[in-house]
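The complex appears here without one of its protein chains, the remainder shown in place.
Right, subunit A next:
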(Lines give C-alpha, C1' and ligand atoms only; values in the text may rest on other atoms or scores of the structure.)
Protein backbone atom coordinates (compact mmCIF):
# COMPACT_ATOMS: atom_id res chain seq x y z
CA UNK A 1 0.00 0.00 0.00
CA UNK A 2 1.19 3.43 -0.85
CA UNK A 3 0.00 4.99 2.36
CA UNK A 4 1.99 2.67 4.56
CA UNK A 5 5.18 3.43 2.74
CA UNK A 6 4.56 7.20 2.81
CA UNK A 7 6.67 8.90 5.40
CA UNK A 8 7.25 12.33 6.83
CA UNK A 9 10.53 13.87 7.72
CA UNK A 10 10.43 15.08 11.27
CA UNK A 11 12.70 16.92 13.67
CA UNK A 12 12.07 16.49 17.38
CA UNK A 13 12.55 19.34 19.81
CA UNK A 14 11.67 19.53 23.45
CA UNK A 15 11.87 21.62 26.58
CA UNK A 16 11.69 18.55 28.77
CA UNK A 17 14.78 17.07 30.37
CA UNK A 18 14.73 14.26 27.82
CA UNK A 19 16.30 15.72 24.69
CA UNK A 20 16.95 13.77 21.53
CA UNK A 21 19.86 14.63 19.28
CA UNK A 22 18.83 17.04 16.55
CA UNK A 23 18.41 14.85 13.59
CA UNK A 24 15.93 14.29 10.84
CA UNK A 25 13.76 11.23 11.22
CA UNK A 26 11.68 9.58 8.58
CA UNK A 27 8.47 8.60 10.27
CA UNK A 28 5.68 6.59 8.61
CA UNK A 29 2.80 8.96 8.16
CA UNK A 30 0.30 6.58 9.74
CA UNK A 31 2.03 6.88 13.08
CA UNK A 32 0.14 8.45 15.88
CA UNK A 33 1.05 9.89 19.21
CA UNK A 34 1.47 6.47 20.78
CA UNK A 35 3.99 5.32 18.18
CA UNK A 36 5.95 8.54 18.41
CA UNK A 37 6.01 8.33 22.18
CA UNK A 38 7.28 4.78 22.00
CA UNK A 39 9.92 5.83 19.53
CA UNK A 40 11.25 8.51 21.85
CA UNK A 41 11.18 6.20 24.83
CA UNK A 42 13.16 3.62 22.92
CA UNK A 43 15.56 6.14 21.49
CA UNK A 44 16.34 7.50 24.90
CA UNK A 45 16.29 4.04 26.46
CA UNK A 46 14.33 5.31 29.40
CA UNK A 47 13.98 2.83 32.17
CA UNK A 48 10.54 4.00 33.15
CA UNK A 49 8.41 4.77 30.16
CA UNK A 50 7.13 8.33 30.02
CA UNK A 51 4.19 9.15 27.80
CA UNK A 52 4.72 12.15 25.58
CA UNK A 53 2.42 14.46 23.70
CA UNK A 54 3.44 16.15 20.51
CA UNK A 55 2.87 19.68 19.35
CA UNK A 56 2.94 20.47 15.66
CA UNK A 57 2.89 24.17 14.84
CA UNK A 58 1.21 25.06 18.09
CA UNK A 59 -1.34 22.32 17.86
CA UNK A 60 -1.60 19.13 19.80
CA UNK A 61 -1.24 16.09 17.56
CA UNK A 62 -4.38 14.05 17.96
CA UNK A 63 -4.48 12.16 14.68
CA UNK A 64 -1.85 10.40 12.68
CA UNK A 65 0.87 12.46 11.08
CA UNK A 66 -0.45 11.86 7.60
CA UNK A 67 -3.94 12.97 8.51
CA UNK A 68 -2.61 16.07 10.18
CA UNK A 69 -0.60 16.91 7.06
CA UNK A 70 -3.64 16.37 4.87
CA UNK A 71 -5.81 18.53 7.11
CA UNK A 72 -3.40 21.39 7.32
CA UNK A 73 -2.22 21.19 3.74
CA UNK A 74 1.37 20.38 4.53
CA UNK A 75 3.18 18.63 1.74
CA UNK A 76 5.08 15.42 2.26
CA UNK A 77 8.32 17.07 1.30
CA UNK A 78 8.27 19.50 4.19
CA UNK A 79 10.08 18.80 7.39
CA UNK A 80 7.82 18.93 10.41
CA UNK A 81 9.06 20.18 13.69
CA UNK A 82 7.55 18.15 16.49
CA UNK A 83 7.87 19.42 19.99
CA UNK A 84 7.23 16.77 22.56
CA UNK A 85 6.00 17.41 26.03
CA UNK A 86 5.23 15.06 28.82
CA UNK A 87 1.65 14.14 28.36
CA UNK A 88 -0.93 15.06 30.90
CA UNK A 89 -3.08 12.39 32.37
CA UNK A 90 -6.74 13.18 32.40
CA UNK A 91 -7.74 14.41 35.86
CA UNK A 92 -9.50 11.98 38.11
CA UNK A 93 -12.16 12.80 40.58
CA UNK A 94 -11.08 12.26 44.12
CA UNK A 95 -13.88 13.56 46.25
CA UNK A 96 -17.18 15.28 45.92
CA UNK A 97 -18.37 17.42 48.78
CA UNK A 98 -21.87 18.79 48.29
CA UNK A 99 -22.70 22.12 49.83
CA UNK A 100 -25.95 23.67 50.90
CA UNK A 101 -25.24 26.71 48.86
CA UNK A 102 -23.07 27.70 45.98
CA UNK A 103 -19.38 27.68 46.65
CA UNK A 104 -17.96 30.99 45.58
CA UNK A 105 -14.34 30.41 46.39
CA UNK A 106 -12.07 27.52 47.25
CA UNK A 107 -8.50 27.33 48.44
CA UNK A 108 -6.11 24.42 48.56
CA UNK A 109 -3.27 26.54 49.85
CA UNK A 110 -3.43 25.48 53.43
CA UNK A 111 -0.14 24.70 55.07
CA UNK A 112 -1.36 21.33 56.13
CA UNK A 113 -1.72 19.29 53.01
CA UNK A 114 -4.85 17.60 54.00
CA UNK A 115 -7.31 20.43 54.16
CA UNK A 116 -9.41 22.43 51.79
CA UNK A 117 -11.28 25.55 52.66
CA UNK A 118 -14.38 26.78 50.90
CA UNK A 119 -16.42 29.94 51.09
CA UNK A 120 -20.03 29.78 50.26
CA UNK A 121 -22.88 32.07 49.31
CA UNK A 122 -24.55 31.43 52.64
CA UNK A 123 -21.72 33.35 54.30
CA UNK A 124 -20.06 30.32 55.76
CA UNK A 125 -16.44 29.28 55.58
CA UNK A 126 -15.97 25.55 55.70
CA UNK A 127 -12.89 23.48 56.31
CA UNK A 128 -12.60 19.96 54.98
CA UNK A 129 -10.05 17.26 55.28
CA UNK A 130 -9.19 14.60 52.75
CA UNK A 131 -11.82 12.22 53.91
CA UNK A 132 -14.53 14.64 52.82
CA UNK A 133 -15.30 15.28 56.43
CA UNK A 134 -16.37 18.71 57.50
CA UNK A 135 -13.81 19.67 60.04
CA UNK A 136 -15.11 23.07 60.87
CA UNK A 137 -17.49 25.70 59.70
CA UNK A 138 -18.01 29.22 60.78
CA UNK A 139 -20.32 31.95 59.65
CA UNK A 140 -18.02 34.74 58.66
CA UNK A 141 -20.48 37.07 56.98
CA UNK A 142 -24.17 37.59 56.99
CA UNK A 143 -24.13 38.13 53.26
CA UNK A 144 -22.66 35.89 50.56
CA UNK A 145 -18.93 35.55 50.58
CA UNK A 146 -17.46 36.33 47.19
CA UNK A 147 -13.81 35.52 47.68
CA UNK A 148 -11.45 33.92 50.10
CA UNK A 149 -7.71 33.83 50.45
CA UNK A 150 -5.18 32.44 52.81
CA UNK A 151 -2.86 34.84 54.50
CA UNK A 152 0.57 33.29 54.86
CA UNK A 153 1.62 34.21 58.33
CA UNK A 154 4.86 36.03 58.71
CA UNK A 155 7.27 33.66 60.41
CA UNK A 156 8.69 36.23 62.74
CA UNK A 157 5.60 37.66 64.28
CA UNK A 158 3.65 34.67 65.38
CA UNK A 159 4.89 31.44 66.80
CA UNK A 160 4.82 28.52 64.42
CA UNK A 161 1.47 26.96 64.85
CA UNK A 162 0.51 24.32 62.36
CA UNK A 163 -3.03 24.34 63.52
CA UNK A 164 -3.69 28.03 63.14
CA UNK A 165 -4.68 29.58 59.85
CA UNK A 166 -5.35 33.14 58.92
CA UNK A 167 -7.92 33.65 56.20
CA UNK A 168 -9.41 36.70 54.57
CA UNK A 169 -12.85 36.76 53.09
CA UNK A 170 -14.68 39.34 51.07
CA UNK A 171 -18.41 39.61 51.00
CA UNK A 172 -21.50 41.21 49.55
CA UNK A 173 -21.94 43.08 52.83
CA UNK A 174 -19.39 45.63 51.59
CA UNK A 175 -16.67 44.43 53.90
CA UNK A 176 -13.85 41.99 54.02
CA UNK A 177 -12.80 40.16 57.10
CA UNK A 178 -9.70 38.59 58.53
CA UNK A 179 -10.41 35.49 60.51
CA UNK A 180 -8.14 33.21 62.47
CA UNK A 181 -9.06 29.56 62.50
CA UNK A 182 -7.28 27.36 64.97
CA UNK A 183 -7.39 23.63 64.47
CA UNK A 184 -6.11 21.86 67.51
CA UNK A 185 -4.21 18.74 66.70
CA UNK A 186 -5.88 16.67 69.35
CA UNK A 187 -9.44 15.61 68.70
CA UNK A 188 -10.74 16.54 72.13
CA UNK A 189 -10.77 20.29 71.80
CA UNK A 190 -12.99 21.90 69.25
CA UNK A 191 -11.67 23.99 66.40
CA UNK A 192 -12.32 27.66 66.91
CA UNK A 193 -12.55 30.72 64.77
CA UNK A 194 -11.97 34.27 65.75
CA UNK A 195 -12.73 37.26 63.51
CA UNK A 196 -9.84 39.63 63.88
CA UNK A 197 -10.68 42.65 61.80
CA UNK A 198 -13.29 43.90 59.44
CA UNK A 199 -12.11 45.93 56.47
CA UNK A 200 -14.27 48.93 55.81
CA UNK A 201 -13.82 50.86 52.64
CA UNK A 202 -16.16 49.84 49.92
CA UNK A 203 -19.65 51.02 49.26
CA UNK A 204 -20.53 48.10 47.02
CA UNK A 205 -20.00 44.38 47.28
CA UNK A 206 -16.37 43.40 47.51
CA UNK A 207 -15.56 41.20 44.58
CA UNK A 208 -12.18 39.75 45.46
CA UNK A 209 -9.48 39.67 48.06
CA UNK A 210 -5.86 38.70 47.65
CA UNK A 211 -2.85 38.44 49.88
CA UNK A 212 0.79 38.78 49.02
CA UNK A 213 3.21 35.95 49.55
CA UNK A 214 4.67 37.35 52.75
CA UNK A 215 1.23 37.83 54.18
CA UNK A 216 1.53 41.37 55.36
CA UNK A 217 -0.67 43.02 52.76
CA UNK A 218 -4.11 42.46 51.35
CA UNK A 219 -5.82 43.81 48.29
CA UNK A 220 -9.55 44.06 47.90
CA UNK A 221 -11.46 44.98 44.82
CA UNK A 222 -15.02 46.06 44.72
CA UNK A 223 -17.94 46.88 42.46
CA UNK A 224 -17.53 50.54 43.38
CA UNK A 225 -14.43 50.75 41.08
CA UNK A 226 -12.05 50.96 44.03
CA UNK A 227 -9.17 48.76 45.06
CA UNK A 228 -8.13 48.84 48.66
CA UNK A 229 -4.67 48.06 49.99
CA UNK A 230 -4.52 46.89 53.55
CA UNK A 231 -1.97 45.65 55.96
CA UNK A 232 -2.73 42.60 58.02
CA UNK A 233 -2.02 43.92 61.44
CA UNK A 234 -4.98 43.57 63.70
CA UNK A 235 -6.08 46.96 64.92
CA UNK A 236 -6.69 47.55 68.53
CA UNK A 237 -9.32 50.22 68.03
CA UNK A 238 -11.84 51.07 65.37
CA UNK A 239 -9.99 52.88 62.70
CA UNK A 240 -13.18 53.76 60.87
CA UNK A 241 -15.87 55.51 62.77
CA UNK A 242 -19.23 53.90 62.58
CA UNK A 243 -21.57 55.97 60.50
CA UNK A 244 -24.02 57.96 62.50
CA UNK A 245 -27.12 55.90 62.23
CA UNK A 246 -30.53 57.14 62.94
CA UNK A 247 -32.54 56.45 65.96
CA UNK A 248 -34.43 53.49 64.69
CA UNK A 249 -31.33 51.80 63.43
CA UNK A 250 -29.52 52.22 66.68
CA UNK A 251 -32.40 50.81 68.57
CA UNK A 252 -32.48 47.86 66.32
CA UNK A 253 -28.77 47.37 66.53
CA UNK A 254 -28.88 47.50 70.27
CA UNK A 255 -31.61 44.98 70.34
CA UNK A 256 -29.71 42.66 68.07
CA UNK A 257 -26.46 42.86 69.91
CA UNK A 258 -28.17 42.35 73.20
CA UNK A 259 -25.79 41.16 75.84
CA UNK A 260 -22.85 40.26 73.63
CA UNK A 261 -21.60 43.77 73.45
CA UNK A 262 -18.08 42.82 74.50
CA UNK A 263 -16.36 41.27 71.54
CA UNK A 264 -16.99 43.61 68.69
CA UNK A 265 -14.82 43.09 65.70
CA UNK A 266 -12.51 46.02 65.18
CA UNK A 267 -13.10 48.12 62.07
CA UNK A 268 -10.05 48.59 59.96
CA UNK A 269 -9.24 51.25 57.40
CA UNK A 270 -7.19 50.76 54.20
CA UNK A 271 -3.65 51.99 53.96
CA UNK A 272 -4.17 53.05 50.42
CA UNK A 273 -6.98 53.28 47.88
CA UNK A 274 -6.20 52.59 44.25
CA UNK A 275 -8.58 54.54 42.13
CA UNK A 276 -8.52 54.36 38.38
CA UNK A 277 -11.05 51.85 37.16
CA UNK A 278 -14.22 53.23 35.67
CA UNK A 279 -16.41 50.23 36.31
CA UNK A 280 -16.62 47.28 38.60
CA UNK A 281 -13.27 45.72 39.48
CA UNK A 282 -13.67 42.00 39.34
CA UNK A 283 -10.30 40.75 40.50
CA UNK A 284 -7.07 42.06 41.90
CA UNK A 285 -3.92 40.02 42.47
CA UNK A 286 -0.43 40.69 43.74
CA UNK A 287 2.59 40.34 41.54
CA UNK A 288 4.69 37.23 41.77
CA UNK A 289 8.34 36.83 42.75
CA UNK A 290 10.22 40.01 41.94
CA UNK A 291 7.05 41.95 41.19
CA UNK A 292 5.75 41.84 44.72
CA UNK A 293 5.31 45.57 44.71
CA UNK A 294 2.88 45.40 41.87
CA UNK A 295 -0.77 44.64 41.63
CA UNK A 296 -2.76 43.55 38.66
CA UNK A 297 -6.43 44.17 38.38
CA UNK A 298 -9.08 43.66 35.79
CA UNK A 299 -12.57 45.01 35.60
CA UNK A 300 -15.78 45.44 33.69
CA UNK A 301 -14.40 48.53 31.98
CA UNK A 302 -12.47 46.09 29.71
CA UNK A 303 -9.12 47.06 31.12
CA UNK A 304 -6.28 45.29 32.83
CA UNK A 305 -4.43 47.70 35.06
CA UNK A 306 -1.03 47.36 36.62
CA UNK A 307 -0.47 49.22 39.83
CA UNK A 308 2.53 50.38 41.71
CA UNK A 309 1.45 49.58 45.24
CA UNK A 310 4.01 51.63 47.03
CA UNK A 311 2.98 54.79 45.28
CA UNK A 312 -0.59 53.84 44.68
CA UNK A 313 -0.63 54.77 41.02
CA UNK A 314 -1.69 52.92 37.96
CA UNK A 315 1.43 52.43 35.89
CA UNK A 316 -0.08 50.79 32.90
CA UNK A 317 -3.49 50.17 31.41
CA UNK A 318 -4.21 47.50 28.85
CA UNK A 319 -7.47 48.30 27.15
CA UNK A 320 -9.41 45.92 25.02
CA UNK A 321 -12.73 46.54 23.39
CA UNK A 322 -15.88 45.22 24.97
CA UNK A 323 -14.32 42.54 27.09
CA UNK A 324 -15.65 42.84 30.62
CA UNK A 325 -13.07 40.85 32.51
CA UNK A 326 -14.09 38.42 35.16
CA UNK A 327 -10.81 37.08 36.42
CA UNK A 328 -7.10 37.49 36.07
CA UNK A 329 -4.28 35.08 36.87
CA UNK A 330 -0.56 35.62 36.64
CA UNK A 331 1.89 33.28 35.09
CA UNK A 332 4.54 31.89 37.38
CA UNK A 333 7.26 34.13 35.99
CA UNK A 334 5.00 37.12 36.44
CA UNK A 335 5.48 38.30 32.90
CA UNK A 336 2.20 37.35 31.43
CA UNK A 337 -1.32 37.39 32.71
CA UNK A 338 -4.39 35.50 31.62
CA UNK A 339 -7.64 37.38 31.76
CA UNK A 340 -11.02 35.78 31.35
CA UNK A 341 -13.90 37.85 30.05
CA UNK A 342 -17.61 37.51 29.57
CA UNK A 343 -17.27 36.93 25.84
CA UNK A 344 -16.13 33.40 26.70
CA UNK A 345 -12.48 33.97 25.99
CA UNK A 346 -9.30 33.86 27.98
CA UNK A 347 -6.73 36.31 26.75
CA UNK A 348 -3.04 36.28 27.41
CA UNK A 349 -1.46 39.65 28.06
CA UNK A 350 2.13 40.66 28.44
CA UNK A 351 2.13 42.61 31.66
CA UNK A 352 5.75 43.66 31.81
CA UNK A 353 6.64 47.27 31.60
CA UNK A 354 6.15 48.64 28.17
CA UNK A 355 9.79 49.71 28.00
CA UNK A 356 11.15 46.30 28.75
CA UNK A 357 8.71 44.34 26.70
CA UNK A 358 10.08 42.40 23.80
CA UNK A 359 8.27 39.97 21.65
CA UNK A 360 6.14 37.92 23.89
CA UNK A 361 6.29 34.67 22.03
CA UNK A 362 9.87 33.93 23.00
CA UNK A 363 9.27 34.19 26.68
CA UNK A 364 6.08 32.30 26.32
CA UNK A 365 7.65 29.21 24.92
CA UNK A 366 10.29 29.11 27.57
CA UNK A 367 7.94 29.71 30.38
CA UNK A 368 7.83 26.91 32.81
CA UNK A 369 4.09 26.79 33.32
CA UNK A 370 2.54 26.62 29.97
CA UNK A 371 -0.66 25.10 31.23
CA UNK A 372 -3.62 26.46 33.11
CA UNK A 373 -7.08 25.44 34.16
CA UNK A 374 -10.29 27.26 33.34
CA UNK A 375 -13.69 26.73 34.76
CA UNK A 376 -16.81 27.93 33.05
CA UNK A 377 -20.50 28.38 33.60
CA UNK A 378 -21.18 25.30 31.52
CA UNK A 379 -19.70 23.24 34.37
CA UNK A 380 -16.64 22.13 32.44
CA UNK A 381 -13.12 22.56 33.71
CA UNK A 382 -10.52 22.57 30.98
CA UNK A 383 -6.78 22.23 31.06
CA UNK A 384 -5.01 24.34 28.47
CA UNK A 385 -1.54 24.51 27.16
CA UNK A 386 -0.37 27.90 26.03
CA UNK A 387 1.47 26.38 23.12
CA UNK A 388 -1.66 24.70 21.79
CA UNK A 389 -4.42 27.21 22.08
CA UNK A 390 -6.83 25.82 19.55
CA UNK A 391 -8.44 23.41 21.90
CA UNK A 392 -8.07 22.36 25.45
CA UNK A 393 -5.69 19.54 26.24
CA UNK A 394 -8.13 17.88 28.50
CA UNK A 395 -11.37 18.70 30.20
CA UNK A 396 -13.71 17.26 32.73
CA UNK A 397 -17.22 18.01 33.74
CA UNK A 398 -17.53 18.85 37.37
CA UNK A 399 -21.27 18.53 37.66
CA UNK A 400 -23.97 17.42 35.36
CA UNK A 401 -26.73 19.66 34.03
CA UNK A 402 -24.86 22.90 33.46
CA UNK A 403 -23.98 23.80 37.00
CA UNK A 404 -21.65 26.73 37.05
CA UNK A 405 -18.04 26.53 38.11
CA UNK A 406 -17.29 29.62 40.14
CA UNK A 407 -13.83 28.99 41.51
CA UNK A 408 -10.79 26.88 40.85
CA UNK A 409 -7.65 26.38 42.82
CA UNK A 410 -4.76 24.27 41.65
CA UNK A 411 -2.10 23.26 44.06
CA UNK A 412 0.10 20.27 44.53
CA UNK A 413 -1.56 18.16 41.91
CA UNK A 414 -5.00 18.88 43.26
CA UNK A 415 -7.64 20.91 41.55
CA UNK A 416 -10.34 22.21 43.78
CA UNK A 417 -13.45 23.14 41.92
CA UNK A 418 -16.12 25.16 43.63
CA UNK A 419 -19.39 26.20 42.18
CA UNK A 420 -23.07 25.72 41.97
CA UNK A 421 -22.91 22.03 42.71
CA UNK A 422 -20.69 22.28 45.74
CA UNK A 423 -17.03 21.46 45.92
CA UNK A 424 -15.02 18.83 44.16
CA UNK A 425 -11.42 17.76 44.28
CA UNK A 426 -9.78 16.34 41.22
CA UNK A 427 -6.37 14.82 40.93
CA UNK A 428 -4.36 16.42 38.17
CA UNK A 429 -0.80 17.01 37.16
CA UNK A 430 1.56 18.72 39.48
CA UNK A 431 1.47 22.47 39.42
CA UNK A 432 5.00 23.34 38.49
CA UNK A 433 4.76 26.63 40.32
CA UNK A 434 4.75 24.92 43.69
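We take it that a contact is a pair of C-beta atoms (placed from the backbone, for glycine too) under 8 Å apart; a residue touches a chain by one contact, two chains touch by 3 or more; residues count from 1.
Keep in mind that, in the parts below, contacts and distances are computed from a predicted model.
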Per UniProt, the name of the complex member that is left out, chosen from "Kinase-like domain-containing protein", "SAGA-associated factor 11", "alpha-glucosidase" or "Ribosome biogenesis protein ERB1": "Ribosome biogenesis protein ERB1"
Touch criterion as defined above, residue of A:198, A:280 or A:387 at the omitted chain: A:280
Residue touching the undisplayed chain, where the options are A:31, A:52 or A:121: A:121
Residue of A:12, A:136, A:300 or A:372 touching the missing chain in the full complex: A:300
Omitted-chain contact residue, chosen from A:54, A:136 or A:223: A:223
Option from A:143, A:234, A:269 or A:346 whose C-beta touches the chain left out: A:143
Residues in subunit A touching the chain absent from view: 102, 104, 121, 143-144, 172-174, 203-205, 223, 243, 245-246, 248-249, 251-252, 279-280, 300, 322, 324, 326, 342-344, 377, 402, 404, 406
